[in-house]
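Removed from the display is one protein chain of the complex; every other protein chain stays in position.
Chains here go by letter, A and B, matching the order in which they are written, and residues are numbered from 1 within each.
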Amino acid sequence: MRYTKSRAILCLVALVIVTQLLTRITGTSYYLTQLTMSAYYALVVIGLTVLMGYAGQISIGHAGFFAIGGYLSAALTTHNLIPLAGSPLVQFLGRLGVLVRGQDIYGEQLLTVTPWAACLAAILVAALIAFLLGIPVLKLKGHYLAMATLGFGTIIYRIALASDYFGEADGISEVPGFTLLPGVAGLPPLVVNGDFDSRVQNYYIAWGVLIIGMVLLLNLIDSRVGRALRSIHGSEEAAEAAGVDTARCKLQVFVLSAVYAALAGVLLTHYNGGLGPSEASVMKSVRYVALVAVGGMANLWGALVMGAGLTFLSLRGVFGSFDDAVFGAILILVMLFAPDGILSLRLNGLRTCLKRESTDR
Amino acid sequence: MTADLFFQYLFAGITYGIMYAIVAIGFNIIYNTTGIINFAQGEFVMLGGMIAISLLHFVPLPLAVAGGVVITMLVGALIEILFIRWLDNPSVLRMIIITIGLSILIREAALHIWGESIRSLPYFYGNEITTITLGPVRISPQVLWVLGVCGIVVLLLSVFFKVTPLGREMRACAANRRAAILCGINARNMVTFSFMLSAGIGALAGCVMSPITYTQYDSGTPLAIKGFTVAILGGLGNSMGAVAAGILLGIIEAYSISFVPLAFQDAISITILLIILFVRPHGLFGSGEAARLKEF
Partner (left out) sequence: MLELERIHKYFGGLHAVNDVSFRVETGSIKAVIGPNGAGKTTLFNLIAGNLAPSSGVIRFVGREIQGMKPHRIAALGMARTFQNIKLFHGMTALESVMVGRHVRSRAGFLAGMLHLPSTWREERQIRDRAMELLELLEIAEFAHVEATSLAFGQQRCVEMARALAMEPRLLLLDEPAAGLNIYETAEVARLITRIRDMGITVLLVEHDMSLVMDISDEIVVLSFGEKIAEDVPRAIQQNPEVIRIYLGEDEEAA
């Protein structure tokens, strides 16, 4: 089973490389920007797929987690702490080595949190919020769960829109690049930013992160915990009777999917150099749900392909002013005619074959 | 807080609360006959207002309102016939996603038809500055319109469900669909009808509140969340509960202005929603036993 999985991953890696080479040859490397962004959005979608498709728990609030990641990371790395330099907290942070000095575009002194520390903080906060929210919310089912997560997403949106700290309607801009690895031994540093020169590098960073995230999730769903998750979707009662701690499992996967969304938010924000409240809007959350649905609900590969593909088209502006409408229509059409995803319509036969192969040793 | 201000807030709270209650009743009607929460309920409210505003260019106000209601009812029926009627025992998740998709499509259609501008119907009587003095408070006559129309709607609905054959058949469907079908009731038509009814009620609410709250292509979703909060608070499916819960939420919101910045106002009702969902998902007034009898 490792066999088919690694083969598919290798194909994906090859495809990613070929795509980059093609854009180079055809002189269309401006596509790379949207391809990079699509990879980050697809990261949210595959995380949500495990929650929705495999564990069967709907969330219409994942843009909220994306925004928590993006906004916290952006705010921490841009807000100047110099006015607060005397406070014990800031001094403590300074001693921990998580602060950096710099200059803004007007040459003024800046003291901010380093991107690494900000990223970790953002993801931890997102995980913590998911954990605290998940304990009560995941007891709910059906409409109640949908509305509760929708409500959570709306609260995050309102907070982003109304607080000065997060830039209100303008959002946060001038977010610095995120140096993942410093340059060593003559190699250039690995930085997530929107610089023209590092476009290729960023394309590979984004797809690298996505592929690693994909491998981890593929492993997960074939593991003991993954089977437990899928059994919850099948019958919560029977899963409990088989000894699965359903509440704990659901909570774990909720936190996991929130972490995926938050990580995507952090990286995309550094890549774009900022973000605005629309990233937290309900429509974004619905869009992620649509992408999970069109990918086939319980189908990570479908989610990755559709998540990256449709987002790319959307970012290229293919749908024009019908962008949101396209995603609404996708939701309806998929749910009406192919609730198991459009890939399932044709690949049903193939999938059973693959499944047979993948459960054989 | 002065006594004047106190009453002013109270009236504002009741007015908004009644509007939320009407949206909640729209949820309830469809929920009772189908077990579906229609996430596009807020869009019916928006559509009603928008259509009436457009019709106003051609016909006088009462006709425009009537037109808005009727056209929205047709939209509701159309939606049910096109997207819901022929589904064979769909899962709850599927229905949630379909109605969310519908709400997006309606909203986007509204955006393309009416643009992003904020519109409103004129005041039904007088204008923005006309006031009526009622004891300690001065209120806009539109508030009385809202209270009156919504009160009549609630009254007519309860008469409809209790007395008329059609209303009884709908209740039979709600109580036990299979048994109702065996008694020769056409359950599918009942569902279509419930969509029409709740679209119509939503549209009417959208018209009477338009002068106060204004109407925009995307004003549906926030209303839907509040309406849902009220529906849950009052006990899903319970219309009288919805009225009480609506007024309660409206008043809480009105007074919260004194403590919380306006921008965070929506957050209050959502927080209430979350708390209620966690501690009393069967509502303030319903009983747990009764709620469990319905399948969610």
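Quick note on the criterion: contacts are C-beta pairs under 8 Å (C-beta built on N, C-alpha and C of every residue); 3 or more make two chains touch, one makes a residue touch a chain.
It should be emphasised that the depicted structure is a prediction, and the values quoted were computed from it without experimental measurement.
Enquirer: What shown chains come into contact with the chain that's not displayed?
Expert: Over the full assembly, the chain not pictured touches A.
Enquirer: Looking at A:Ala239, A:Leu267, A:Leu304 or A:Val334, which makes contact with the chain not pictured?
Expert: Hidden-chain contact among the options goes to A:Ala239.
Enquirer: What residues on subunit A make contact with the chain left out of this view?
Expert: 216-217, 219-220, 223-228, 230-231, 233-235, 237-246, 252, 256, 298, 355-356, 359-361
The rule we apply is simple: only the chains that are shown with their structure count from here on.
Enquirer: Quick one: subunit A and subunit B, Cα centre-to-centre, how many Å?
Expert: The computed centroid separation for subunit A versus subunit B comes out at 35 Å.
Enquirer: Quick one: in the complex, what on subunit B touches subunit A?
Expert: By the definition above, subunit B touches subunit A via 37, 39, 83, 87, 90-94, 96-98, 100-105, 107-109, 112, 221-222, 225, 228, 232, 261, 263-264, 266-267, 270-271, 273-274, 277-278, 281, 296.
Enquirer: Using the touch definition from the top, list the residues of subunit A that touch subunit B in their complex.
Expert: Counting only subunit A, the residues touching subunit B are 56, 58, 60, 136-137, 139-144, 146-148, 150-152, 154-155, 158-159, 161-162, 282-283, 286, 289-290, 293, 321-322, 324-325, 327-332, 335-336, 339.
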